[in-house]
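One structure coming up, written as C-alpha cells, with questions to follow.
With one protein chain held back, the other chains of the complex are shown just where they sit.
Chain naming follows the written order as A, B and C, and within any one chain the residues start at number 1.
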Amino acid sequence: GGGGSQQGSEGGAPYTIGVSNGFISSEWRTQMIQDLERVNKEYMEEGLTEELVIESADVDVQGQIQQMRNLINQGVDAIIVNPNSVTGLNQVIKEASDAGIVVISVDQEIPAEGAINVVIDQAEWARRSAEWLVEQLGGEGDVVVINGIAGHPANEARYDAVKEVFSRNPGIEVIAEANANWDQATGQQKMSNILASETGIDGVWTQDGMARGVLQAIVASDPERFPVVVGEARLGYMRLWHELRQQDEDFSSYGVINPPGVGASGLRVAVEMLRGKELKEGVLSGEANNTIYVPIPGVVNDQNFDEWYARVKDKEGEYVLDGIISREKAQSYFKQ
Amino acid sequence: MKRPRVDPVLIALLLAAGLFALGSLLQPGFGSYDQAMNILRLAAFLGIVAAGQTLVIISGGEGIDLSVGAVVTLGAILVFRLGTGEAGGALLALAIALGVGLLIGAANGLGITLLKIPPLVMTLGMAGVVQGLILVVTRGELRGETPDLLAGLVSGSLAFGIPGVVLVWAALGLLMWLLLWRTPYGRQLFAVGANRTTARLSGVRVPAVVVATYALSGMLAALGGAILLGYTRQVFLNLGDPYTLPSVAAVVVGGTLLAGGVGSYAGTMAGALVLTLLTSLLTALDLPESARQIVYGLTLLALLSLYGRQRALRE
Amino acid sequence: MRAAQALPPRGRLREAALRQSYAFALVLLVAAAAANYALQPNFFNPAVLGGNLMTYLPLLLLAAGQTVVVIGGGIDLSLGAILSLSNVIIVSALGESPGAAQILLAVGAGLLAGALAGAVNGACVAYLRFQPIVTTFATSFVFSGLALYVMPSPGGSVPQGLLSAYGADPLGLPLVFWAAVLVLLAWGLLRSTRYGVYLYATGGDQLSAFVSGVPVSPVRLASYCIAGLMAALAGLAMALSTSTGDPLIGEPLTLSSIVAVVIGGTRLSGGQGGVFGTILGVVVLGLFQSIVSFMGVPSWWQTLINGLIVVVALAGPGLLGLLHRGRRP
C-alpha cells in the first residue's frame, strides 16, 4: 500500500500495518504478536489489510526508534507500537504522523503528539485486586507486596494505585516489599525469602508475570494457613489455583486480566482510522487526552473460577487470559 | 615466593556464616532452620549454574561464558517440552537437553579457539542466537509439563528437611572435585589456564581442552535449567537470564582468578552461598529498591577487596 | 621482515590496510550499507539516513568511552548504569522551565556525576587492584541504585529549545555526524598527547609500562573517568532524544558497547585498536538491525538472524585468518 493514505477512503485498502515491539522475552509479548497476526488475518481476508510488517526484537529506546523509522521507510499506513519509553519515541512518532501514518500505542500510555493510546487503565487494573485484597482481609492485616521492575512506568502506576487503596485502610500494613522484575523464578525466590523470615503474613499483593512463582513459594513453605493471595489471570497460575482449591476449600485468590490482545484491539482501532473514520467526542481521555481505555476483559475470582478454568485449561503453557475488543466495539468509538 | 595463602573457600564460608548471623540479628525470622534450608536451596541453583562458569574461568584466556542464562532457559524448555510421560521420558528429555547444551557450548569453544573470537563477545553473541532459536522453535508457546521426577527431586526433602536439590548440588560438588583434581582433563585444564604455551609444549591439546570446557559449561547450564524447572515447574522465556552475571560473581567471590589457572568449585559453592545470602538478607530488610541495589553493589565490592585483587605492580 | 621490506608498493599497501585494526569493520560497513541499499533503496534518502544515524548517537558516545577503557586494558560493565544516572540527574536538575544558567548547571552536574562514577571504577581497578569485570559489575548496582533514588520512575521533561537543537542539522548534516567528528577529533588529540601513548602502553603490558616510567595507575584511573564522562554525554544525548529522564534507560547499552568495540577491531585484552573502528562498529550494528527488518523475515526469526549476523561478523577476521593459513604452503 502507498504511504500517507490516511485521508483516503476505503479506496486506499489494502492497508499495510507495521508493528514495533521492543521486548521479546516474555510470554505476554509473544501472545500479543500472535493475537495481532490472528486479527489481521480477518481483515486480510476481507481485502482490508496486507500481511503485517512486524519488527520484534530486544532493543533499547534508540533501537525502537530505528524500528519505527524502518517501518516509516517501508511505507506502512499505520504503526502499532508497544513503546519501551514513555517519551522517547515522541520525535519519531511525530515524523510518522507528519507522513500521514496512523500511530497506535498499545499497552503503555504515552503522551506523544500524533499517537492514539489503546490501553487498559493500569491503575484501575491494580486497584481492583488491591480492593479485593483489603476486603478479604476485612481491612486489617500484614501484607507482602511483590512488584515488577522498580522504575518502570507501568510498575509505578500500578503500585501508586495500590498504595492509595491501602492508605484508605489504615489497618493494612505492608510488612515486606520486593521487586521481582516480572519474572516468575525471581518472584518465587523473593517470596520464599520473605516467607522464611517473616511470620504472620495475611495477604500478598503481586503483579502479573510473577504470581505463579510467588504462589509456588507459598505452597513450598507449606503454611498452616494460606495468606490471601492476589494472583494473575494466567493459565499457569490457574492450574496451581485449581490444585489448591481441590485440597483446601478456603483457598482464595483473584486475578485481573491484563490482555495481550490489547495490541489487536489497537489494530482494530487503526483499521477504522485508516478507513477514514473520525473518533467521537469524549472517547479520548487520559493525561494527554489521547487515550482510549479499553475495558478490562474480566476478573477471575473464587466464584467464577471453574467457568474460566474450563474455558482455558486446554490452552498451552503459560497462556494469558485475553480479551480483544470486537469490531463493533472498535467502531463504537467512531462517528458513523 | 611463599605467601601464607588465605584459603578463599574458608573466607567465603566464614562470610556466609557472618551474613547469616547478621541476618538473624536484623530480622528475627532470618536465623531459622527453614530459612537456612531455603537459602541453601536457592544457592544450589546459582551454584549449579556457576559450575560450568568455574571451569570456563579456570581455563583462562579471558574465559567467561555469558551464554549460560540463555542455555539455562533452553535446557528448561527442552525438558519441559519433551519430558512428558513417566520417568523414562524425563531422563530422555534430560539427556537431550544436556546434549543440546553440550553442542552450544562446543560451538562457543570452536568460535573461541578456531576463529579467535574473544570469549566475552562470542558467548554474548551465542546468547542472542540461543534466544533466537528459542523463539523460532516455540513461537512463544511454551507447552509441556514438568517431569514429576524433577519436581520431586528439587522440592521434595529427603532427610532433616534438606531439599533434594541441595543433595544434588553436593553430589555435583563431589563430581566437580573429582573432575578438577583427579582426572587428566582437570589437571590439563589448570595447565591451560595457567600458561597455554607451556601446556601445548608439554603435550596438552589446548584447543581440545578449551572446546571441551565450553562444551561442559553448556551442558552444566542445561542441567541447571532442568533443575530450575523442578523449582518453578513452568518455563518462561527469560528463566535463566538473571543467572548470567551472578554466576561470574559467584565464581570470583569464591576465589577463582579471572586470569585463569587458579580456582576451585568449592570456592564457587561458597561464593554462591554468600551471594544468595546477601540477596536474601536484602529482601528481608525493609529497604527501598534503590538502597538495596546500592548496598548489594557495595557489599560485592567489599567482598572483592578480600581476595579478588590482582598483583601489585610494585611490591 | 626482510620480505616485508621487499614487498612491491601494492603489497605494502595491502599490508598497511590489513594492519589497520578497523579494516574489517570498514568492509562490514560497506557490505551492510550495500545490503541495506539493495533491500530498501529509500534508506539512503538523506532525511531517512540522518534520522537513522541519530539513533546511533548514545551508543556511539558510550562505546567510544568503552574503547578508551578497553585499550587501557580494562572493561567497564557499569557504563549503561552511569548513562542512566547522568540522564536522571540532568533531567531532574533541569526542572520545569530552566534558564540558560540552570541548563548549564544541570548538564554540568550530569557530566560531573559521570566522571565521578568513572573515577570510582577507576580507583577500584587501578589503586585497589580489583578485577575490572566484576568490579564494574558491582558498581553498576551502585550507580543504578543511585539513579533509581534520584528518579524513582521515568519523568521530567527537557525544554523544547534543547530538543530542537538536538534535531538540528548544521550545514545539512545531522548532529550525529558532527558529534562523531568531534569525538574523533578529541580522540586524535588524546592519542597525540603523552597520555595517548601511556594508554596503549598500559593496555599492552602493564608491568613493562610501569617499569618504563608510565604512571600506570593514574592512566587507568583517567581511562575510566573518560569513559564515565562519555557515558554521561550519552546520558545527555538520551535525555535530548527521549525528552525525559529514565532510571533504567542505559542498561541495555552496556553489552552492545562492548560488541561494537570488538567489531571495530579493538582488542579486548587491551593495547590495540581505536575509536574510529568503534564508530564504524556502532554503525555496523545499527545497519545489521535494519537489514533484518528490511529482509521481511517473520518476526519469530528476527532475533535469531540478527544474532547469527553478529556472530558471523565477529567471526569474520578469524575466518579470513583460517583461509589465509590454509593457503600458505
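Operating definition for what follows: contacts are C-beta pairs under 8 Å (C-beta built on N, C-alpha and C of every residue); 3 or more make two chains touch, one makes a residue touch a chain.
Everything that follows uses one rule, which is that contacts and distances are computed from a predicted model.
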| item | value |
| --- | --- |
| Hidden chain of the complex, named as in its UniProt record, picked from "Pyruvate dehydrogenase E1 component subunit alpha", "Na(+) H(+) antiporter subunit F", "ABC transporter related" or "Stage 0 sporulation protein KC" | "ABC transporter related" |
| Touching partners, among the displayed chains, of the absent chain | B, C |
| Hidden partner chain, touching residue among B:Ala194, B:Leu287 or B:Leu306 | B:Ala194 |
| Residue in contact with the excluded chain [from C:Ala209, C:Met230 or C:Val283] | C:Ala209 |
| Interface residues of subunit B (partner: the chain not displayed) | 1-4, 178, 181-184, 187-188, 190-191, 194-195, 197-205, 261-262, 314-315 |
| Residues of subunit C (touch criterion as defined above) contacting the omitted chain | 1-2, 4-5, 189, 192-194, 196-198, 200-201, 204-205, 207-215, 271-272, 329 |
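One rule holds for everything that comes next: only the chains that are shown with their structure count from here on.
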| item | value |
| --- | --- |
| Computed distance of Cα centres, subunit B from subunit A, in Å | 34 |
| Subunit B-subunit C separation of Cα centroids, rounded to whole Å | 30 |
| Residues of subunit C whose C-beta touches two or more other chains | 147-148, 152, 300, 302-303, 306 |
| Subunit B residues counted as touching two or more neighbouring chains | 131, 135, 139-140, 289-290 |
| Partner subunit A, residues of subunit C touching it in the complex | 40, 42-43, 45, 48, 51-52, 55-59, 147-148, 151-154, 157, 163, 167, 238, 241-244, 246-249, 252-253, 256, 286, 289-290, 292-294, 296, 298-300, 302-303, 306 |
| Interface residues, subunit B side, partner subunit C - complex | 62, 64, 66, 111, 114-118, 120-122, 124-133, 135-136, 139-140, 245, 248-249, 252, 258, 288-298, 300-301, 304-305, 308-314 |
| Residue numbers on subunit C that touch subunit B, as the complex places them | 75, 77, 124, 128-131, 133-135, 137-149, 152, 206-207, 210, 216-217, 255, 258-259, 262, 268-269, 300-308, 310-311, 314-315, 317-319, 321-322 |
